[in-house]
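Before any comments, here is the structure.
What you see is the complex with one protein chain gone and the rest in place.
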Amino acid sequence: MPARRLGVAIVGLGGAVATTVAAGLEMIRRGAVDLSGLPLADAPHAGLAPYQNISLAGWDLYPDDLASAVRQHGVLGPAELDLVRTELEAVRPWPAIGNVKFCRNIAGREGANLTSMRDQVASLKDDLNRFKADSGVDDLVVVHLASTERLVDTTLPQFATPEAFEMALDADDPEIGPAMLYAYAAITGGIPYGNFTPSVSADIPALKELARRHGVPIAGKDGKTGQTLVKTVIAPALRGRSLKVDGWYSTNILGNRDGLALDDPNSLASKLDTKGSVLDSILGYKVENHKVFIHYYPPRGDDKEAWDNIDLTGFLGHRMQMKINFLCKDSILAAPLVIEIARCLDLAKQRGQGGVLEELGVFFKAPLMVNGAEPEHAWPEQERRFRAWLDGEGAPGTPTERSEQSLKAAAASLADVR
Amino acid sequence: MPARRLGVAIVGLGGAVATTVAAGLEMIRRGAVDLSGLPLADAPHAGLAPYQNISLAGWDLYPDDLASAVRQHGVLGPAELDLVRTELEAVRPWPAIGNVKFCRNIAGREGANLTSMRDQVASLKDDLNRFKADSGVDDLVVVHLASTERLVDTTLPQFATPEAFEMALDADDPEIGPAMLYAYAAITGGIPYGNFTPSVSADIPALKELARRHGVPIAGKDGKTGQTLVKTVIAPALRGRSLKVDGWYSTNILGNRDGLALDDPNSLASKLDTKGSVLDSILGYKVENHKVFIHYYPPRGDDKEAWDNIDLTGFLGHRMQMKINFLCKDSILAAPLVIEIARCLDLAKQRGQGGVLEELGVFFKAPLMVNGAEPEHAWPEQERRFRAWLDGEGAPGTPTERSEQSLKAAAASLADVR
Amino acid sequence: MPARRLGVAIVGLGGAVATTVAAGLEMIRRGAVDLSGLPLADAPHAGLAPYQNISLAGWDLYPDDLASAVRQHGVLGPAELDLVRTELEAVRPWPAIGNVKFCRNIAGREGANLTSMRDQVASLKDDLNRFKADSGVDDLVVVHLASTERLVDTTLPQFATPEAFEMALDADDPEIGPAMLYAYAAITGGIPYGNFTPSVSADIPALKELARRHGVPIAGKDGKTGQTLVKTVIAPALRGRSLKVDGWYSTNILGNRDGLALDDPNSLASKLDTKGSVLDSILGYKVENHKVFIHYYPPRGDDKEAWDNIDLTGFLGHRMQMKINFLCKDSILAAPLVIEIARCLDLAKQRGQGGVLEELGVFFKAPLMVNGAEPEHAWPEQERRFRAWLDGEGAPGTPTERSEQSLKAAAASLADVR
Partner (left out) sequence: MPARRLGVAIVGLGGAVATTVAAGLEMIRRGAVDLSGLPLADAPHAGLAPYQNISLAGWDLYPDDLASAVRQHGVLGPAELDLVRTELEAVRPWPAIGNVKFCRNIAGREGANLTSMRDQVASLKDDLNRFKADSGVDDLVVVHLASTERLVDTTLPQFATPEAFEMALDADDPEIGPAMLYAYAAITGGIPYGNFTPSVSADIPALKELARRHGVPIAGKDGKTGQTLVKTVIAPALRGRSLKVDGWYSTNILGNRDGLALDDPNSLASKLDTKGSVLDSILGYKVENHKVFIHYYPPRGDDKEAWDNIDLTGFLGHRMQMKINFLCKDSILAAPLVIEIARCLDLAKQRGQGGVLEELGVFFKAPLMVNGAEPEHAWPEQERRFRAWLDGEGAPGTPTERSEQSLKAAAASLADVR
């Protein structure tokens, strides 16, 4: 049986993370780097596409080829770039759906008249079909890496069911953002979809249900790479030892475009919202003094630094402190996760697993859940479920074995609480 | 059914950890403190003795009553001590077995002529029987908290089987240390035994086998409280994310008697030995630059500070660093674990589980294993196994379900490797 | 010659810093503590009032006696408080000038009709005269420790000259805040005045000139205790070694009333304003990425934690980082400075030095300067000037030796620049 060939279409192909993915895959193909940082490098699995067999394409608002983008983000040094320049220069993003008025970027697709959402979706599907045909891959996956969109109220009626959503699409409903259109195009095209950003995308009831009906695996959202990863690794142990968290002060400094974007209070709000909830969920009580800050700090560039201070109370009321200083690199932590998410979504599709793939929660700050289920945030349990899924076991507590019955019960009890 | 009453006999009753246990239990009985720091406070279990029902006694080389010891170690402030002084003054240690020539401390037991090991063991059993009778508890547990003894070669022939050990005892073999005598007295007296220190005690084949034959649960060794706990919490996540550990530099500063003892290169050697191995075991490869230091630093007293620096390589060979600074308190972290270990050993006995109780590995730096089995060091997996055991489930990978067959296979393959 | 006796009247007597001053002085009088933390403990000087000879009084909006205040702020433990309770209970604040509508707190001074600023000033002077008479001290000093007031534009015409200010007082000008009234009452009463807060007080041209005319020494403002102290200690060395500061990220967490107040963006603004300028002044260039944050974080109480990250560029453009984590106590650092400032102001008065006492700049984040002069922020130079002044030498660069001529030249060139 020939090894699987996978095509990954990325929303936001010119960004720092996507270009790191692209550069990394080419370097791997060249044999110029080892597989450090790829969580599944040591987990060969017949159904996972080999790293060498992944083709990359995608959309961006800027038309620069990937070699230019790599240079711009400083992902590779000059000597490294030389090794893979030809391959990267050959990749130019397709024009993205604009994020201001939800229409195609004119510069990119001259003359096209894509004013309706239906036209936009059709155009995205054309891109995907052409990519599949041209690249000769066995199958596709779409991963969202574009800039964070504004917060959206996911409980609006037009997002509640596939039928309502279809009607809203017909009406070019202004509440539908670009990230939803990409998800819709992928899902209805039978293509697995992962959302690595905090934007509201497939995480509305309508699209989750559509994914279930089409048998398309989806996963998200907001990649868990730095401080939040550490938080969800440490907090379970504090709970295990009954060390009471009196306060957790977290600050981040980073100097890349992400950091600049988060200087905008609106984007920051959604980011902080995502980050804030994990702690209470893991510890089982409300941490009164959980503070999270992100500051744009240009000297760091793509390097990112997190400083955490944790105030603890232990036996006999004694106070202790833990401080964690993580000097990391944003894109370097994110890119390999993007690659593994794509490979796993493709594996799920081969296995016939449609709908929300909760078992990929280990990769996300806000794990996408079947409606009514509460996300697991503790890294140890997430990792165990993920590895069990990978091994083909149904892990306890995941939808594989949850009956319709118990799901309804969970939903009902949640409704009661609210 | 009346709540269970448990007697805990501690080796090293006058030390900082033991006095913190004693003071804490009295404060809890008084309702003067909450249950912070006790891992099983929220896990009520019919078979676990309530904290209020635990009686304390034990041995020490110094005859001071517990109120004096509490004052000396600064465990309680004056106002707190006032609340429980009467109860603590009533507890005086029994004279301990000397650690120099392995004979009873004369000052403590005047006129006694306990020169043979058999006499010493008999005397320890007398102490335990008297404690049980006087206190009216349902059952006893022994926990070892005395100062670290010198390294012992556990592969000596006299430690290989119960029969060889009995003969060595008859001969007052100088390789048998006091910690082994306490363990032997407990096990052959049908009393569960836990070793919270790095000393060689029940972790020799002869005593493990004796525990199995007598149906007595045993556990150990070397309580996992501070830096090593954090290490075994973080390292699994680094492995999960395939972040390669290029180096891990750990230093500890502490100012209590423990710190002073570890200024002695011999004691330090055994301590570092225990600390060093956990990382390679979790990560699955040899960390070339794993360095661990412990320094006596009087300004800290019982407060302990750990500083860790971890050098990581991620995707595309990029370098990152994580630094962890844990400002903790040695006895405050250790004492609640001692209490829970005692309660769990007692629960195991009620359940009829004899021999090495591997499921308590979560509490130890060097988990005591059935002969031939490799210890699990990763905290997440240890915690999962422990909680599953507590819930009465046989967790996969623990001896409950391991067949004789597979154990022999494991032992055989290990023998091959060595 | 009998040792000098000094009375210190504090604005904000019930606050954390003032009560620490009060408790500390009583403990010193009792011989219950040593002189740790008092910068001049080892600098006996005939003119400095001995610590034992300092009497304390002052104003506050709350009428609680000092024993209550000490208990409330947790300055002393119960046993310590017992030693000095009688003395502290005897001190009750005089009613303060209200900070809302600039009138006396009615509850405190029943029946008084102090609606005009002139009446308020007269009343403050009465308080001071009565204090001096009752306590029998040789002389008085006033130190401002009350909560930070709103920002005031110091360049308003009514603040430009004594004459303009007097007219504004007559007119109950709403731009005149309480902190100015205290300063005015002290200065015109011939009493030295120090401002330990960021509020605008004696730092307007009118009051500086009045102080010069009355021969009254004044000093300020905003005590330099924690992070800013460290910053002004480190930065001169970075300049000395030509290590370029690319960015300096500073964050503070503290949980006392000060921290809560600074959660108010207005108060924070003035605080940050003070903190921000020191770095550029010392380094001689504009640090593009100097960020300072203060966060209210209740778990810390009066303990304060500062975390600084400094990004540096050295030889051949190589990048380096320094991180400083200061776990300190706000009031414990501030109180001894308040005591020394009072003693030094009193010494200056004895020496006949009126007007701005620039040599005390070492104690302040925003050193009060003679009009037109630029403050020195580098701690080493501040300390040198201060010690030289104490020794009675005229230090180069301080007003003692600056001629009228050069001052005018400085003012002129400044005017040119602006």
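Letters A, B and C mark the chains as written, and numbering starts fresh at 1 in each.
Definition applied: a residue touches a chain if its C-beta (ideal position, glycine included) is under 8 Å from a C-beta of that chain, and two chains touch if they have at least 3 such contacts.
Note that the coordinates shown come from a computational prediction; the quantities given were computed from them, not determined experimentally.
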Identified contact with the non-displayed chain, of C:Leu83, C:Ala160 or C:Leu327: C:Leu327
Absent-chain contact - pick from C:Leu56, C:Ala96, C:Leu229 or C:Ala342: C:Leu229
Touch with the omitted chain, as defined above, among B:Ser68, B:Ser116, B:Ser277 or B:Asn325: B:Asn325
Chain not shown: contacting residue from B:Glu149, B:Asp222 or B:Glu305: B:Glu305
For chain B, the residues touching the chain missing from this view: 246-247, 249, 251, 253, 288-289, 291, 293, 295, 297-300, 305, 307, 309, 311, 323, 325
For chain C, residues in touch with the removed chain: 20, 23-24, 27, 33-42, 75-76, 229-230, 233-234, 236-237, 240-244, 313-318, 320-329, 332-333, 335-336, 362, 379-381, 383-384
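In this section, only the chains that are shown with their structure count from here on.
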For chain A paired with chain C, centre-to-centre distance based on mean C-alpha positions, whole Å: 52
Multi-chain contact residues (two or more partners), chain A: 323, 325
